[in-house]
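The complex appears here minus one protein chain, its other protein chains still in place.
In this document, chain identifiers A and B correspond to the written order of the chains, with residue numbering beginning at 1 in each.
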Amino acid sequence: MKTELFRTCPESGLQFHKPAENLMRIHAVLAVVMLLIGGLSALAVTLTRWPAVHLLPADKFYQLLTFHGVNMLIFWIIFFEIAVLYFCSSTLLKVRLATPRIAWIGFFLMVAGAVVNNLAVFGGNASVMMTSYVPMPANPNFYLGLILFAVGALIGCFVFLGTLVIAKEEKTYEGSIPLVTFGALTACIIAIFTIAMGAVILIPTYMWSMGWISHIDAAMYRLIWWAFGHSSQQINVAAHVSVWYAIAAIVFGAKPLSEKVSRTAFVLYIAFLQLASAHHLLVDPGLSSTWKIFNTSYAMYLAVLASMIHGLTVPGSIEVAQRSKGYTKGLFEWLRKAPWGNPVFSGMFISLIGFGFLGGISGVVMGTEQINIIIHNTIYVPGHFHATVVIGTTLAFMSLTYFLIPVLFRRQVFLPGLAKWQPYIFGISMMVFTLVMMGAGTLGVERRHWDMAFTDAALGFDYPASAYTLMGLVGLSGTAAIVGGAIFVLITVVSVFFGKRVESESNYGTATTRLLKAEPTITPAGGHEAAGKFGFAAPGTFAMAIFFLAVFVVYYAVNWKYLASVWPMS
Amino acid sequence: MNQETTDTKQPERVPIMQRIIDNPFLLLFIGVVVPTVFYVVWGIMELVTIPLAN
Partner (left out) sequence: MTSIQPPAEAIWWKQPLDRVEGTWIAIALVWSLIMFVMMPVWHIYGKQNLSNEAYRTTASAFQAKTQAMVDQYTVRTMTDQQIPVVKPPPGSDVYLLGRLWQWWPILELEKGQTYRLHISSMDWQHGFSLQPQNINLQVLPGYEMVVTITPDTSGDQTIICNEYCGIGHHTMVGKILVTEGGS
């Protein structure tokens, strides 16, 4: 029997398989590289949309906006997600990673794809936005790069599934996989659907761009492309919810309130989350309202239900863990006494709040069939998805990175005093950014638009002064968020490449504790409700959830009211 | 859970829902088939049946 190399991290007790560890490191490093170049282009984009600055000429603006979209929404996030998949399988299940060599092939395909795509965009003849809507043509390498990247990511997904199979066969765990691994499995399944749809649409589009196919139908392209484009962002939702659970466990030793509820919520994601690709097609010609209503609502909002469940159970599990440590005063002592100076926790909690209040509510509202009429393609849309993908996903991944620097990279965090502030600088400026964008969108300001003053247009239009003010705030808060992102990149890069080594011993050997045996939970007499209030195990979290619902209901009603004021249409 | 509650030595039967949730490949099947049927196939059917303009 082949001896596999494992090391146990003395601080966290986590066990790393050497080939898996190398793969996690390289994927995380590439992810940060992508975040860096995506962030530089973000600065150019945001300074151009700031009306008083209006930095770039139109062609450069659209080029860098394309570059920003692809690098952030696809490359940064998926590189990091593959690292998360390997961590959640190999490390959490204490098992060797399946076929590390094939995993490396996947990695190199992803790198090649990212390079080919970015070079095409830099060439200047692929400024087609991430969506590359036909029949607007792009350099064929734009599509080819995405296809290569997707194949590489698909390999990563299969390595993850293979690792689950090995762990089960080698019995490295008993019973069911950990909840966090289950969440990663959810992300992996959505990724497989996503990538399959990407292949179905991008391969013909590549052939069309090469002149081998004469025509691609615009409506059909949008239908299939969004099954890829929107689902790819649903991978993130599943991944960052898993990261929330993981951080709750790492920082507080939190256990799920109930395995049944949390896992069922993930199953609702698996079945229904991808249907929301219809959000982008609500004002498209040709699709019926029946199709639109069923799909845009994730089949009766079952995936929204799942998110509302996670939104309760993640902080709920933290509250229960904190209460069992004695923080039982009032509704919120557990939260006040949380480690707000630890960026692993603060980033995760800002991510949770921002994702729920800003990204979640706005997403459901704009995804309502008729309300979409007053929101489609306005700058409200990027306002929404910066709340989900940047505050939700990116900030959650940043928090996890602060944990991984000592544990995975064996380095001390550089400038820990600054790291403490980074989630606040980034998270709060990003919250302002998304809010002012949504405000400008409500006033009709368009997304993906170089000049809201319509210079050189034969016919003009003046937005109200408030729209200009809001777009100025977009520029300001966007710049502040980029500063927060730059601090993260600086800390991460310096820590990983030049940081002081963590001193404790963590040598490689054969696995020692191959069997992770589950211990029975110790529940206080009367169940863990005993530490709570009113028979509720997590009364503070419940109060926050009710507040969330109230905001949700009011904002939803306000938007119907606003819709009712526009011209009647049928 | 306490195994003693069951008198027999047979471990407790795993409920069907838990067995479904514990099966990654069954979940993969669900996660691909549901959106393919409701979103993709249904959507394509609607697009191909759009009538021609006069």
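A few points about this structure:
We take it that contacts are C-beta pairs under 8 Å (C-beta built on N, C-alpha and C of every residue); 3 or more make two chains touch, one makes a residue touch a chain.
Remember, predicted model here, so these are calculated numbers, not experimental data.
Shown chains touched by the undisplayed chain in the intact complex: A, B.
When you scan A:Met129, A:Ala199, A:Ile353 or A:Val502 for touch with the missing chain, the hit is A:Met129.
Checked against the full complex, the candidates A:Ile224, A:Ala276 or A:Val304 give a single residue touching the omitted chain, namely A:Val304.
The chain omitted from view is touched by exactly one of A:Ala238, A:Ala254 or A:Leu275, namely A:Ala254. The set of chain A residues touching the chain not shown comprises 58-59, 62, 92, 129, 133, 135-136, 173-181, 217-219, 222, 245-246, 248-250, 253-262, 281, 283-289, 292-293, 297, 300-302, 304-305, 308-309, 312-313, 316-317, 364, 368-370, 372-378, 442-444, 446-451, 454-461, 463-464, 516, 518-521, 528-529, 532, 535-539, 541-542, 545-546, 549, 552-553, 556, 560, 563-564, 566-570.
Although one chain is not shown, part of chain B still touches it, namely residues 1, 11-12, 14-15, 17-18, 21, 50-53.
The working rule: only the chains that are shown with their structure count from here on.
For chain A in complex with chain B, the residues that touch the partner chain are 161, 164, 176-177, 182, 185-186, 189-190, 192-193, 196-197, 217, 219-220, 223-224, 227, 231, 263-264, 267, 270-272, 274-275, 277-278, 281, 285-288, 291, 294-295, 299, 520. Across the interface of their complex, chain A is touched by residues 1, 18, 21-22, 24-25, 27-28, 30-32, 34-36, 38-40, 42-44, 46-47, 50 of chain B.
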